[in-house]
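Removed: one protein chain of the complex. Kept in place: all other protein chains.
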Amino acid sequence: MQPDLHSREHAVRTLKQFRTLSPLTHCMTNDVVQSFTANTLLALGASPAMVIEPEEARQFAALASALLINVGTLTQPRARAMRTAVEQANSAKTPWTLDPVAVGALEYRRRFCFELLTLKPAAVRGNASEILALAGEDASGRGVDATDAVATALPAAQILARQTGAIVVVTGEVDYVTDGERTLSVTGGDPLMTKVVGTGCALSAVVAASCALPGNRIENIASACGWMKQAGRIARKTCHGPGSFIPAFLDALYTLETEVAA
Amino acid sequence: MQPDLHSREHAVRTLKQFRTLSPLTHCMTNDVVQSFTANTLLALGASPAMVIEPEEARQFAALASALLINVGTLTQPRARAMRTAVEQANSAKTPWTLDPVAVGALEYRRRFCFELLTLKPAAVRGNASEILALAGEDASGRGVDATDAVATALPAAQILARQTGAIVVVTGEVDYVTDGERTLSVTGGDPLMTKVVGTGCALSAVVAASCALPGNRIENIASACGWMKQAGRIARKTCHGPGSFIPAFLDALYTLETEVAA
Partner (left out) sequence: MQPDLHSREHAVRTLKQFRTLSPLTHCMTNDVVQSFTANTLLALGASPAMVIEPEEARQFAALASALLINVGTLTQPRARAMRTAVEQANSAKTPWTLDPVAVGALEYRRRFCFELLTLKPAAVRGNASEILALAGEDASGRGVDATDAVATALPAAQILARQTGAIVVVTGEVDYVTDGERTLSVTGGDPLMTKVVGTGCALSAVVAASCALPGNRIENIASACGWMKQAGRIARKTCHGPGSFIPAFLDALYTLETEVAA
C-alpha cells in the first residue's frame, strides 16, 4: 500500500472548521510541555484545559470535545486519573488520543500504554521508536529520541492500527497517518523542530483536538499534522535558532489560514 | 455605583514602590503557568518562589510577603498543602490571593474554593464566569474561558467582596476592582492576551504581590491590573502573533516604569 499524499486544500478547509468549532481539549500531559501545548492549541483556535485530579478528570472528560493522554512524566497517581478520564471519555463518546512518550525505554509506562490500548483510543501519535515498541517490535528506545527512521515504522503503525482500531500517526521527517488500510503522508516541517522540546507532544494535542471535527477522521488528523509542518516551515524562515523558533512557530500557527491557502 | 477610572499616576508611583520592595511572593499555582508566572513577577521586580510541599509551604507562607493560591491543576495533595499555607499566612498576617480557575465547571475545586473563601483572602481574581460561580450564580463555565461579559459579573463581584471581605477583581476587556463599596475600572490590554496561556494566572500573581504594598489596597491592586494591561498594549504593537507577544510582554513589564510615565 503506497501512502497517498495528504491534501493541502483539505488542510485549509479543516483549519477553518477547527477555528470555528474551537474544540475544548482536555490535556492530561507531561510536566515539561504543558505551557507550549496550551499555547499551540490556543494559537490554532482550540480551547485547552489541563485537569488532572481524578474526580475532576472524570467530570471534565465528559464535558470536553477531546481528550489527550501523554505519558511523558507519568506517575502512579496520574496514571489512575488518566484511566478514570479514559473510561469516562469512552462512556461519553469523547474521542481520546494516546501519546506513548518514550514507551520503548521504560517498563512502567509500557505496561500502562498496553493497558490503555485495550480501551479504544481514537488515535495514537508517536515517533518511530514509540510506534515500533507499541507494535511489540524492538525499538531500542533512547528516551524520547526517534532513533528509527519513520518509514521503517510504517508497517508497525499499520499493524497497530488494525489491532487497536485507532488511527495511528507515526511522525518524523515525514508523518504517516494510517487506519491500517489507507495511509496518508504529510511532508514539510524542519529539523529544527527536534531541537525544541514539546513539538511532538503539542502535535499529539492537536491530533487529539482534530478528532472532535466532523468528517473523515484520517483526513482530519493528516490536516492537523499538515498545520504543524507548515507552521514549522514558516517559522524556520524567520528564526535564528531553536529559541526564536518557538515564538515564530506559535505566530505561524495563529496566522496559518491564509498561509496554507497561498 | 458607577466605577471610577483607575489613576495612571498612582500606577506609576506604585510600580516604583513595588520594584523597591520586591515582594517575596509565594506562588502555589498550576502546572501550566509556573514559568510564565515567575517571569512576569521577575520582570516587574518581585521575587517569586514556588514552594509546594506541605511542611515547606507552611514555613514559607510565614516568610513570604504575599501568597498566591491558584487552583488550575488542583490535586488532593496540593489542596492539603494550600490549606496549610493559607492557615499559616493568616497567622503571620501574610496577605493571600485566590485565583479560582475554572471554578464554575468542576465540583472538586468548587468545594475547595468555597472552603478557602471562609479563610479571609485579601483578594480574589477571576474572569466573569469564575466570579459569577463563586457568588453562587450560574456561570455555565467552560474550562478557563470567560463566556460571560465582564460587566455582567460586576454586581456578583461586589456581593462577593462584601460577603468575604476580600478585594474582588473581575477581569476581561475591562478589569473591575471592588471592595463591595468602591469600584475602580482599568482599561487597556489587548484581545491577543487571551490567546496566550497564563496571562490571567500571572495577573493573579501580580495582584497577590501588590497586596504586600503599603497604602490603599484597592488602589494598589488596580495599579497591578494597570501594569499588565499597559504591557499588553505595548507588546501588541511590536509582536506578530501570540508567540512573539510573550517575550514582548515580559520586555514591556521590565521597561514599564518610563512607559507608564510617558
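Remarks
Each chain carries a letter (A and B) given by its place in the written order, and its residues are counted from 1.
Going forward, a contact is a pair of C-beta atoms (placed from the backbone, for glycine too) under 8 Å apart; a residue touches a chain by one contact, two chains touch by 3 or more.
Treat the numbers as computed from the prediction; the structure is a model and nothing was measured.
Check A:26, A:58 or A:109 against the missing chain and you find that the one touching it is A:109.
Interface note for the absent chain: among B:5, B:63 or B:92, the touching residue is B:63. Although one chain is not shown, part of subunit B still touches it, namely residues 24, 31, 34-35, 38-39, 42-43, 47-53, 55-56, 59-60, 63, 77, 246-255. Subunit A residues in contact with the hidden partner, per the touch definition given at the top, are 30-33, 35-36, 72-76, 102, 105-109, 142-145, 195-198, 239-247.
Basically, only the chains that are shown with their structure count from here on.
Between the two copies, subunit A and subunit B, the Cα superposition rotates by 120°, quoted to the nearest 5. We define each chain's centre as the mean of its Cα atoms; on that basis subunit A and subunit B are separated by 32 Å.
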